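Removed from the display is one protein chain of the complex; every other protein chain stays in position.
For chain A:
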């Protein structure tokens, strides 16, 4: 049974910007920081209304993470923003020591994740960030799927005490989650119910999974499509319950296969309910320049690829 409605196309980072604008009104302790990318992170509305609570750090990401950790002392809730590559890999040790190990209430908000950043190429297209962040003790890792869900997640993490990594993208994609959704950290969202195969998807790949689900339905295959917007803590119950019903699973993510959602799903299945699993994701390679659509095709991050993997995994049941 369908639980989604497709409306207009919007980018997830604008959902973040809309969430920040709202937090500017409702949360007087929220502070926005950036490393020379305020425009890219859609912070304009927040800055216009709350100039005193905006900290421009310049091109100095390590300092931005440290300043964010310091801002929590005194009760502020810092949202540190930049591209996903510079928000994680570049400052892993700063996040590890000053944020995660110190258990500071810092929200690391990363845009332009994955290959859909496009023409800038591999230096900017991080595909390892979810893995790095989920390995850190104390860290909550969230990867929402569309404009509305990114906005809802932005609002939700402000009220969650502890370090959070919030990851979103650049492309404009359909909005299909409800505007008034309740975003529960750690609680998966079932997009479509089916009993033949489980598709566990996250981020931009949720839309591809929905398209795959429609293609599969035409062939009489009913997919249980589950949006895992929270990579950590993982909704293990939802994964186990779905695979008990379907007997096989496909994971889909715009991330390296090792260390990503698929890895987490495999871990749960191996421990609780062994079942065949196939992956959709990037296989041990860096990205390259190209349009987002071209790159999604080349690296197999599409509805077609999900369908292919579904058929493969169902044959292994």
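Convention: contacts are C-beta pairs under 8 Å (C-beta built on N, C-alpha and C of every residue); 3 or more make two chains touch, one makes a residue touch a chain; residues count from 1.
We adopt the following convention: contacts and distances are computed from a predicted model.
K.L.:
Name the omitted chain as UniProt records it, choosing among "DRTGG domain-containing protein", "SufC-like iron-sulfur cluster assembly ATPase protein", "Carbon monoxide dehydrogenase medium subunit" or "Transketolase".
P.N.:
The chain we cannot see is, by its UniProt record, "Transketolase".
K.L.:
Of the residues listed, A:94, A:111 or A:125, which one is in contact with the missing chain?
P.N.:
Of all options in A:94, A:111 or A:125, contact with the hidden chain holds for A:94.
K.L.:
Using the touch definition from the top, which of A:51, A:74, A:220 or A:274 touches the missing chain?
P.N.:
Hidden-chain contact among the options goes to A:74.
K.L.:
Which chain A residues touch the hidden chain?
P.N.:
31, 52-53, 55, 57-58, 60, 62-76, 78, 93-94, 96-98, 101-104
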